[in-house]
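Of the protein chains in this complex, one is absent; all others appear in place.
Here is chain A:
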Amino acid sequence: MAAAGARPVELGFAESAPAWRLRSEQFPSKVGGRPAWLGAAGLPGPRALACALCGRPLSFLLQVYAPLPGRADAFHRGIFLFCCREPPCCAGLRVFRNQLPRKNDFYSYEPPSENPPPETGESVCLQLKSGAHLCRVCGCLGPKTCSRCHKAYYCSKEHQTLDWRLGHKQTCAQPDHFDHIIPDHNFLFPEFEIVIETEEEIMPEVVEKEDYSEITGSMGEALEEELDSMAKHESREDTIFQKFKTQIALEPEQILRYGRGIAPIWISGENIPQEKDIPDCPCGAKRILEFQVMPQLLNYLKADRLGKSIDWGILAVFTCAESCSLGTGYTEEFVWKQDVTDTP
C-alpha cells in the first residue's frame, strides 16, 4: 500500500444543512444545489461550462473549500466540479479552481458569523457582488436574458426554454413581477453540506482461530479438480474491487477523500491514469491529485435510472501543484473518471 507520507486522508461526508450555511459568505463545501461561487469575478462562462461531448450545460456537482495554509494568495481557495447529467451523454466533467487572498473585494477580512442571518429575505440570490447575473436554472454565469422582460437571466437557450415552460411564461408578461420563487427545474442535484473528518487508521481484524482440521482431506483428488474448474476464482478485477471495498469499509458513507498528493484508491484495474494522461498546468507545474470523489455520492444524488444515467467509479481531481494564480478568475483543472468495469 502506497504510503501517503505524514499526511492523513480527510474524508468528506454528506449532511443536510440549512440553506444559509451553504451560501458563499460561509465558505461552504457542498454537494448539489447552485454553486456558492468564491470569487465573483472571472466566472467560467457558458462555453466553458458546456459538456465537451454533447454541448449541453453541465450541472454543478460539488465544491470543496480547500485553502492552502501558508499561502497568502490562496487564503481562500475553492474547487468546483461540474458534470453532465443528461442522458444519453452523462459523461462530460469539468473542474475549476479559484483562489483569493484574505484581503479581497468580495469578502470581509474577518471570519463570517456563525449565527444564521436574522432576515430570511430571498431564498436565492441571483446576482453576484460584482454585478454579474446568474442563470435562473443552474446558478452559473447568465449573460443571456429573456428577450421580453429582460429581468430573467439565463446561461443558454436550453435553460431559457426550460424556465419558460416551468413558469416564466406566466410571470414574464406581468409588469413588475418579483420572480423570487424559482420552480424546481429538475436540473440541480439535491443540496448537502460536506462535513470533514480525518480518516482513522485501519485496525487489523481479530482472526478467529477455529479448528478446521476435520474438513481437510475429506474429498478425493478428482473432485478437487472438478470443483476447481467449476468454482469461481478471484480474478484480478475482483481482487482490486474487494480491496477497494475493504478500504472504505471502516467508513462506508464517505463521499470524498481529500489529501494533496495522496495516492488514490482505485476501484478497478482498468483505466488507471498514467503520468502522460494527466496534462500539466499551463503555468508549467505538474498536476497532483487533490481529492477523489467516491461512488457513494451517487446514493445522495438520486439520479439513477434503469436506462442510462450518471454513474462513475472514481472521480480523481488533479490540480496544479503550485496552485498558480493565472489571473483572479477560475482556472480549469483536470478530472479523471474511472468507471466500475462491466465485465463480471
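Definition applied: a residue touches a chain if its C-beta (ideal position, glycine included) is under 8 Å from a C-beta of that chain, and two chains touch if they have at least 3 such contacts; residues count from 1.
Just so it is clear, contacts and distances are computed from a predicted model.
**Student:** Just go with whichever of "Aminotransferase class I/classII large domain-containing protein", "CDCA4 protein", "Regulator of G-protein signaling 7-like" or "S5 DRBM domain-containing protein" UniProt uses as the name of the absent chain.
**Tutor:** Answer from the UniProt record of the missing subunit chain: "S5 DRBM domain-containing protein".
**Student:** Please pick, from A:Pro69, A:Pro118 or A:Gly131, the residue that touches the omitted chain in the full complex.
**Tutor:** Within the whole complex, the residue contacting the unshown chain is A:Pro69.
**Student:** Can you say which of A:Cys172, A:Ile196 or A:Leu326 touches the chain missing from this structure?
**Tutor:** Touching the chain that is not displayed is residue A:Ile196.
**Student:** Taking the entire complex into account, which one of A:His150, A:Lys232 or A:Lys276 touches the absent chain?
**Tutor:** A:Lys232
**Student:** Which parts of chain A face the unshown chain closely enough to count as touching?
**Tutor:** Missing-chain contacts on chain A: residues 10, 13, 15-17, 27, 29, 64-70, 72, 75-76, 102, 110-111, 113-114, 195-198, 200, 202-208, 210, 212, 215-216, 218-220, 223-224, 226-228, 230-234, 238, 241-242, 244-245, 248-250, 252-253, 258, 267, 294-296, 298-299, 304, 306, 309, 311, 313, 340, 342-344.
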